[in-house]
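As you look at this complex, bear in mind that one protein chain is not there, while each of the others sits in place.
Each chain gets a letter, A, B and C, in the order it is written, and its residues are counted from 1.
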Amino acid sequence: MGDPRGRVRGAARGLDRAAHAVRPGRQGRRDADGGAVNALETRLRARRDAGRKLLMPYVTGGITPDWTEYARAFAAAGADAIEIGVPFSDPTLDGVTIQEASHAALTRGATPRGVLAGLAGLADLDVPLVVSTYCNLVFRDGPWAFCAALREAGASGLIVPDLPVDEADEAADAAAGAGVDLALLASPATPAPRLAEISRRSRGFVYAVSLMGTTGTRSALGPAATALAGRITGLSDRPVLLGFGISTPGQAVEAARRADGVVVGAAIMRRVLAGARPDEIGAFLTAMREALDDPGA
Amino acid sequence: MGDPRGRVRGAARGLDRAAHAVRPGRQGRRDADGGAVNALETRLRARRDAGRKLLMPYVTGGITPDWTEYARAFAAAGADAIEIGVPFSDPTLDGVTIQEASHAALTRGATPRGVLAGLAGLADLDVPLVVSTYCNLVFRDGPWAFCAALREAGASGLIVPDLPVDEADEAADAAAGAGVDLALLASPATPAPRLAEISRRSRGFVYAVSLMGTTGTRSALGPAATALAGRITGLSDRPVLLGFGISTPGQAVEAARRADGVVVGAAIMRRVLAGARPDEIGAFLTAMREALDDPGA
Amino acid sequence: GRFGDHGGRYVPESLVEACREVEEAFREAWADPGFRGELATLLAVHAGRPTPLTPAWRLSAELGVTLLLKREDLAHTGSHKINNVLGQALLAARMGRTRLIAETGAGQHGVATATAAALLGLEATVFMGERDVERQALNVFRMRMLGAEVVPVRAGTRTLKDATSEAMRHWVGVAGSAHYCVGSVIGPSPYPYMVREFQRVIGDEARRQCAAALPSAVPDHVVACVGGGSNAAGTFAGFADTPARLWGVEAEGGAGAALGRPGVLHGFRSLFLQDDDGQIREAHSIAAGLDYPGVGPEHAHLRDLGRARYVTVDDGEVTAAAVRLARAEGIVPALESAHAVAWVIRAAGSGELPAGSTVLLTLSGRGDKDVATLMEVL
Partner (left out) sequence: GRFGDHGGRYVPESLVEACREVEEAFREAWADPGFRGELATLLAVHAGRPTPLTPAWRLSAELGVTLLLKREDLAHTGSHKINNVLGQALLAARMGRTRLIAETGAGQHGVATATAAALLGLEATVFMGERDVERQALNVFRMRMLGAEVVPVRAGTRTLKDATSEAMRHWVGVAGSAHYCVGSVIGPSPYPYMVREFQRVIGDEARRQCAAALPSAVPDHVVACVGGGSNAAGTFAGFADTPARLWGVEAEGGAGAALGRPGVLHGFRSLFLQDDDGQIREAHSIAAGLDYPGVGPEHAHLRDLGRARYVTVDDGEVTAAAVRLARAEGIVPALESAHAVAWVIRAAGSGELPAGSTVLLTLSGRGDKDVATLMEVL
């Protein structure tokens, strides 16, 4: 096989489905020296290397009064990391579902401070928390303050979709300083040398955008998606999560053939906006988890 | 007195009020050689010279099914000539009343041919009939044809308010050829040399426009009105009728101080449009006739 | 004041002196380099002259002719009307008049008059048929915003014809202090001549621009729409002494030159739509500016002479032509101007404009004002 990292992919089947099977100390996310030991990337690498396909579900912070329950359901269903969106007024890379979710959360009064406070309430969970939001919220009080607040809230990763690698210097320094992994995004249009730079400078994982488009469910994954994942894994040992448009267990399995895992966002938020409770979302993710763990089933 | 024609104005008082008092043969209007003898001007001069103030009421031809009855009422009330308007679609020199009357007559189906046929039905009247209309109707089949039709219908005069003296050559020839008097208009703005030309070339009478404006009733006659009449009578021996805005016996008397008579149009048509029957119009004109005949009363 | 059998001054005696004063003042001003210079400056710095000559690249290729557009749509207020009103407003000021009177149909001439009045510190009174006041509420507001008084005319058909009549009636009473700013090459002498002279800047510019743009220097054909006919008269004036064939395109329902009969209205003798009795017929066109039952006397004369030919297009061809020009060249023409485009499209198809012909077309105005109309019919 052409896998440059020489892992035994089949080993994933032997793992328990629940996240606590790997059980890293949650105090790791609070480590004052930058948290290399228990940071996001360490955790993801470990699981990946153990042959597990990674699953990172997404929830818009503040979408409901008890939105953190969704994060708990994610954890219970076997999430390897949890992405929490801090809603922004102008989510230019999001499709209609997450736009609507952001708008609804803001209308409910969601604020960055409030969402981070909610994260702190998830301190007992044994799953890394990754915050995603747009530049303007990161820069409002400066990336140093923002990353410090993330760390304080217990988040170990950060995704900023409108922050390409060329503009990322200060935020990357701030994130590193706070012990937060700033994950960069790569797209099917990214040329080879640039892809190498992104892979090198990304922390936690590389977020491979499956298609030229916005977040949202799609009926099928295009060939560009897995091709991109393959290109990145050919360049770097860092875990690669494929996102955008993954909404069914079948798509997740397909995506995970070349990538180390998947991000599932709009497919969840569409259900949340339709009124699905945390246990229903949990059931949806459990099915996806099972498919990832046993793609032949 | 400065009256260049040396008439005894007071003599008017001695005349009977009804038009037949002067009694010209109506066959005079049918004279084949151009009708100098019994034409409009001859009749008006004779009455003027006899000291009578002239009264020319106006009716829009075709305004009602029995519109000729208004002409008969005019005659009975002592009209010295009767002006019959042939309605035109775009009466640019008329104020709202005669515009409305023209529009109403056209809506009823009035045509030049129809109005002239009505005139022929007035052949028994002993009052000269003067047709007034706009250039376009005169020129439709050419002024020669139009004037011949006038003569055929028994009209002896013609007024064309949008035909100034500069443009009048052909129409004047045609009118003269048909034995119809083409009366020209003069206005307060007409300069002296031009006024002389108008006075010279006008036939039947000179139509002195009392004011710078359109036809229609006015609350008072301006000083320009009688001044213009004075200017014309200083230039020519031809009868001068003052028109535009004369609507009360008092205004008629005032106008006739310097002019030889008055034209009354809108004041009549306003009543006709309001539904006044011929006898009511006759009563209105009788009062005006009496005032003209006895201005001191 | 004659153009062959046409023209003249068929006005109430009360207006003869006023017309004579306008004529005298115009002849004197037009011979005065100071006046000409002042007008040229206003046209340049305020109205945006010269307007460009735009090669209609894509439409030319489609039609197989070389089509050049004289862009009066880019003149201030959106049409060629401004050329005339700036001239008349300057003349009115020179005559000591303090107010302009104007008639308007769709409101283009009214807006132009209000504009010129504002610029020169004159008052403006604009007569507009009540029906047009309702249909063209935006232009009414523009005029009022420019400080003009807009007087709705309730007589007759309550459209342009009646507004013109009412403006003339009003002028009778105020001729000493107000100038009647006629909007086209119509009206009593000297208006048809004077307005033509004020509009000849279109033709003079186009002549020079064609000389620079065409190997033949002069186009084979010169085309313009005709309502009263001022943009056509101004355009033709620049090509009168050339071999160019001149084409006036009228609305089928307002084709004074093509279908009218001799008559007199609004102070001039020309060709008018009228019934057998001589009653003026109401014109009908999708383009409000062509909704006039007559045509300027010079056009009647050019038709008599055969120097210009007058053709008609129908409303359907006009809207199709407007859309086609918009899509091909990125120019939404006024529906008036679209008449000229429609005829060029038809004539290029029929061979009346042979392949390879060079065609100058005056685009008299922009179509913004017509968008509501087009929304209804498209």
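Assume contacts are C-beta pairs under 8 Å (C-beta built on N, C-alpha and C of every residue); 3 or more make two chains touch, one makes a residue touch a chain.
Not measured: the values here are computed from a predicted model.
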* Can you pull out the displayed chains that the omitted chain is in contact with? => A, C
* Structure fact -> Sole touch to the unshown chain from A:G61, A:G95 or A:G204: residue A:G95
* Of the listed residues C:L39, C:L146 or C:M168, which contacts the missing chain in the full complex? -> C:L146
* Out of C:V16, C:L39 or C:L53, point to the residue that touches the absent chain in the complete complex. => C:L53
* Asked: Footprint of the hidden chain on chain A, which residues?
  -> 88-96, 99, 103, 106, 111-113, 134-137, 139-140, 161-167, 184-191, 194, 198, 209, 211-214
* Name every residue on chain C in touch with the hidden partner chain. => 44-48, 51-55, 58, 71, 74-76, 78, 114-119, 121, 137-138, 141-142, 145-147, 322-323, 326-332, 368, 371-372, 374-375, 378
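To be clear about the criterion, only the chains that are shown with their structure count from here on.
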* Just curious, how far off is chain B from chain A if you go by their C-alpha centres, in Å? -> 100
* Asked: Where the centres are mean C-alpha positions, what is the separation of chain B from chain C, in Å?
  -> 39
* Asked: Once you find the CA centre of chain A and the CA centre of chain C, what distance in Å lies between them?
  -> 68
